[in-house]
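One structure, pasted below without further comment.
As you look at this complex, bear in mind that one protein chain is not there, while each of the others sits in place.
Right, chain A next:
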Amino acid sequence: MSHLPEKNSWQICQHCGKHVHDLQWAPYFRCPFCQNLQRLSNEQRLKVTVDADSWHEIRLNAQTTNFLDFPNYSAKLHEAQNKTHHGEAIQIGTAKINTFPVALGIMDSHFMMGTLNTTVGTAIRQIMQIAKTQKLPLILFIASGGARMQEGIFSLLQMNTILNQWTEFENDRQLVINVLTDPTMGGVSASFGFKSDYVLAEDHAQIGFAGKRVIEQTTHEELPDKFQTAEDLLTHGLIDEVVKREQMRTKLTTLLRLHSGG
């Protein structure tokens, strides 16, 4: 075997532009030079979060179709499905975190920026239902650019259809933890994003309602340093804690233990 690295084993850090080797990335995908994080695929997320072999994926009740015949949507969907090997921007299932059983929803920013459409919305309601009937704590790893334009008003209406079921779900005294990862924006942030018992955010994640560019263009204000970062939201009292990716599993375990009755 050649001593030269194989193809693709070096990647450029999106933040500082330095070349980082696979071995330096893994498993948390933090740049050793600038300390910024790379966005994780769902497989990578599971690997650093749940106990080995404990993940049981649950099939989604819904499938995505281009029912509005929106130009290019079908092609984009195919592209995203090929890239991620998943049917949609969310996977749901059950798993164990340090032996604590949980229901999980994991959104994938690599699938059309994790946008909320009718299927993703249905999946969220599905995992809420599963958590409720199986009496499992629910953990949602959120990554989303907002509502998916290609399904128009139907994407928008996911926001209220999810929230319309939320209260009933909460009345069941089920533990819900949201982990906001990069990015958590728009219709997702303004619906179920902050409505959990605990809102944790991964360090450096971008979190907000309106995009930075939109704010700049509409207000002509200069945006403050660290605007819409997890750290900034913590300072403004909007989230419970910023958790480093390396610490996420431990912190989740603590919360699960504190709510498991001993």
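Rule of thumb we're sticking to: a contact is a pair of C-beta atoms (placed from the backbone, for glycine too) under 8 Å apart; a residue touches a chain by one contact, two chains touch by 3 or more; residues count from 1.
Keep in mind that, in the parts below, contacts and distances are computed from a predicted model.
For the chain of the complex excluded from view, the name given in UniProt is "acetyl-CoA carboxytransferase" [choices: "Succinate dehydrogenase / fumarate reductase iron-sulfur subunit", "acetyl-CoA carboxytransferase", "Peptide/nickel transport system ATP-binding protein" or "Glutathione ABC transporter permease"]. When you scan A:12, A:26 or A:163 for touch with the missing chain, the hit is A:163. Touch with the chain that is not drawn comes from one residue among A:14, A:35 or A:72, which is A:72. Panel shows chain A; residues 62, 65, 67-72, 118, 121, 147, 149, 151-161, 163-167, 186-187, 189-195, 208-211, 214-215, 218-219, 221, 223-224, 227-228, 232, 236, 238 of it touch the chain omitted from the view.
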